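This report refers to the structure that appears directly beneath it.
As you look at this complex, bear in mind that one protein chain is not there, while each of the others sits in place.
Up next is subunit A:
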């Protein structure tokens, strides 16, 4: 037998052997300043604390997007949880060469939220006054709220009547710190196509506002 066949395999090759023992999940802590992609690599290796950092970093935006598409806090929380859980389960298939982590995550959230909104619409819409009452107050200043309460209520009612995809486009377009390219990618559109969707969404919103006034 040739000598090289008798030699033990080096560690990288040993991982490919079917009978190699399963590696325990790494326990090292990632620094809080680590980039999203590094945290996702660690999460793909089973590091739950690394994924916890990602949830802490992006949870608010995930919830905000879900809330703006669905308009109902309880449904939004469920969708946000589901989206983050899916991101955890699919951490191994995340490819930083194809998309940024935030783009990938926003796409999961938006798709889930649009699906849920469509299902809710077919099950019996709750996008009337009931849903509007459930929306949290937008600002801390009660006087400013009182001054524009009627206008905002009208706008919210008009938003609630928009198609879920239009609401998603508006939610992404008005999301601070999100570029046009990222917003478009989250919807699976080109930037030009997103502009078109936004134009139609605003037109529909104006129409609903006029009808409501």
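Everything below uses one rule, namely that contacts are C-beta pairs under 8 Å (C-beta built on N, C-alpha and C of every residue); 3 or more make two chains touch, one makes a residue touch a chain; residues count from 1.
Going forward, contacts and distances are computed from a predicted model.
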Record-based protein name (UniProt) of the chain missing from this complex, from "ABC transporter permease", "Dihydroorotate dehydrogenase", "Response regulator" or "Cysteine hydrolase": "Dihydroorotate dehydrogenase"
Sites on subunit A contacted by the missing partner chain, in the whole complex: 25, 43-44, 46, 48, 51-52, 55-56, 59-60, 62-64, 67-68, 71, 73, 76-77, 80-81, 84-85, 88-93, 95, 97-98, 135-136, 138-139, 148, 151-152, 154-156, 159, 170-171, 174, 202, 205-206, 209-210, 212-213
